[in-house]
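Excluded from the complex is one protein chain; the other protein chains are retained at their positions.
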Amino acid sequence: MAKSFKEALESGKFVVTAEVGPPKGVEIEEMKHHINLLKDKVDGLNVTDNQSSVMRIGSLPVCKLIKEIGGEPILQMTCRDRNRLALQSELLGAYILGITNVLCLTGDYITVGDHVDAKPVFDLDSALLLQVIKGLEEGKDIAGNELKGNPTFCKGAIVTPEANPIEPQLMKFEKKIKAGAEFIQTQAIYDLDNFKKFMKYARKFNVKIMAGIVLLVSAGMARYMNANVPGIFVPKDLIDEMASAEKGKALAKGVEIAGRMIKTLKDENICDGVHIMAIGKEDKVPDILEAAGIA
Amino acid sequence: MIVAERKPFEDIKAMIEDYNKILVVGCGECVSVCMAGGEKEVQILASQLRLAFEEQGKEIEVDETTLERQCDKEYLEEIKDKIDDYDAIISMACGAGVQFLAEMYNNKSVYPALNTCFIGVAEREGEWSERCRACGDCVLAETGGICPVAICAKGLLNGPCGGTNDGKCELSKEKDCAWTLIYNRLKDLDKLDNIREIFPPKKYSAQTTPGRRIHEAFKEKE
Partner (left out) sequence: MEGECHFLEGNLRAKMWVTYTKGLLDEIGIEPERLKMFNLSSSMAPQFKEAVEEMIEVAKKLGPTKIQNKAA
């Protein structure tokens, strides 16, 4: 990894990030395999933070592990499990470990996960978390106390371009930018026409936009997401294309579609990069990149 | 009002089955209105307990009374003379009433019959919904009279999370997204500017301390 994620963002190149999901338990060989496989092919590796409110290894230690292996980690931080003290101290801790890319999220609600009786924290929200980081960079904690030595971070956030209704979502998007977001990774997008409309709006702001690409593994998954995942819309022609795949070839079709979308996004200069979420199929990310012509 | 619901019968019965003489005390305020702990519910619970114990061949005496409210000493004092006739008390008030009753009669075992749920309103007969978390730092002026602390599951102050869909919450298709409601209300009122700026972090100190309020007129003056 020659460049830091921040340098990659600022270089104007088409930036690519992928995702590492820490396991539940201490068996990390598979995750290390994925890190090794991806670290030199992408500009950054997001590490999820108790994704879907399911308890796993934390984001920070895995970011450190990526750093040791030679990759560029992006620390995902949700506001679900930590109050403002814990978030700030973890940010300072991340900085001294050399982890300086942070993606700020509100976090899924507790009850969607595997510890439904846990106390939901949500002391801050994603916009406030960004603002807190800006404060730390300026040498002040959220309570206004002086820091002894300021960190600097590359701050990111997310947006859901397919949200319905979209207006409140965009209002929050603008708050995130005001709060200092330098990059935005979007929720999964499949409808490029709609995404172009979003980009026409988003280009007004000084922020790098990376389109979220979630690998489709079957037509059933696409239909499931349409029905159950807020803010994800897979158009009918893509579902039909997935369904048309020969038996046993659906995953390959999904890789082809993801690759094609990334290529279009890059060639038509629609956005600044992509964030590939290959949930459970991380070993397919190199194939997706090859299909996109970014290998 | 404070909205509560009765605990499962089995749980209430298990709390008091080792006693011989029980007094079930209802509350005539909020929990009466929300059909959880008023006079009628006291009658139902006491009847159920009597029937259930008799069916089991157990001799437990269960008496009933309902006070004007249990969050005021003057009403709690009404049972002063008879309280010693009982081994245990079941309070059908909200958590505040149960505690005040237990505090006043601190040599008695006092058991709660209700789970106190929230501060809310009557949507229609028999249905209530949450409106207030008693956070001590009201934001309703900015949010068009819709509370993001109480109605948004995550209590977010800066707009919706990504889980919102078609105006509903990620928790349930039955639950409205507070921020969609807020956005729409402020748009109708032409007050969207209220929520364009980042809302500062919530002052949770207002909620946790001191847990006591003295009316201005009652404060000791120099």
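When the chains are written out, they are named A and B in that same order, and each has its own residue count from 1.
Simple rule for what comes next: a residue touches a chain if its C-beta (ideal position, glycine included) is under 8 Å from a C-beta of that chain, and two chains touch if they have at least 3 such contacts.
Note that the structure is a prediction, hence the values are computed from the model and not measured.
Among the chains on display, the ones the left-out chain touches in the entire complex are B.
Only one residue from B:Arg50, B:Arg133, B:Lys168 or B:Arg185 touches the chain missing from this view: B:Arg50. Think of the hidden chain as still there; on chain B it touches residues 8-10, 44, 47-48, 50-57.
Heads up, the rule we're going with is that only the chains that are shown with their structure count from here on.
Across the complex, chain A meets chain B through its residues 79-80, 84, 106-109, 111-112, 120, 122-128, 131, 142, 158-160, 163-165, 167-169, 171-172, 174-175, 178-179, 187, 230-231.
Those residues of chain B that touch chain A in the shared complex are 153-167, 170-171, 179-180, 182-183, 187, 192, 195-202, 204.
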